[in-house]
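The complex is shown incomplete by one protein chain, all other protein chains being positioned as in the whole.
Moving on to chain A:
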Amino acid sequence: MNSIKTVVKVGIADLKIAHSPETIRTTGLGSCVGVVVYDLQKHVAGLAHVMLPDSQMLKKPNMNMMKYADSAIDMLVNKVISEGARLSALQAKIAGGAQMFQMASSSEVMRIGPRNVEAVKRQLKEHHIPVTASDVGGNCGRTIEFDPLSGDLYIRTVSKGEKVI
């Protein structure tokens, strides 16, 4: 219990890489989706905290491209490969995409969670990266932490406790 564990923290609309024994985490995922892309043999993983489905929604230039599912996953894959992962060995785990407020009329804005999940899955498929596990939808916020050594994704929620996928 004496070893010091480093946790790489990923903010909203951000992405980072962790090498074992580091773990990587992001907190308070609501309608946002946390995408982990990892190479289990090389013990390296990247995590992106995606807010919106599509960079085509972009209304101005010079925006943070880590915000959108399509552009963030492209950047994430490139970055994790440049840090030693192999494209053919990449796998993904995803969590988030909840609908935090229950509303009678489901406007486009309120449905952002499921749209984010669809966009993330679509973009991972583009890169031929299989999704090995996912915990998406529902109506609760999630905090996730990934261990590149074991490939486990720990998920914490306020009302439903913790689980590992």
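Criterion: contacts are C-beta pairs under 8 Å (C-beta built on N, C-alpha and C of every residue); 3 or more make two chains touch, one makes a residue touch a chain; residues count from 1.
Heads up, the rule we're going with is that contacts and distances are computed from a predicted model.
Entry comment: the absent subunit's protein name, as recorded by UniProt, is "Chemotaxis protein CheC", drawn from "Chemotaxis protein CheC", "Zinc protease", "3-isopropylmalate dehydratase small subunit" or "Iron chelate uptake ABC transporter family permease subunit". Checked against the full complex, the candidates A:Met63, A:Ile81 or A:Ile165 give a single residue touching the omitted chain, namely A:Met63. What chain A contributes to its contact with the hidden chain is residues 11-14, 27-32, 51-52, 57-60, 63-64, 67, 98, 100-103, 107, 109-110, 112, 139-143, 158-159.
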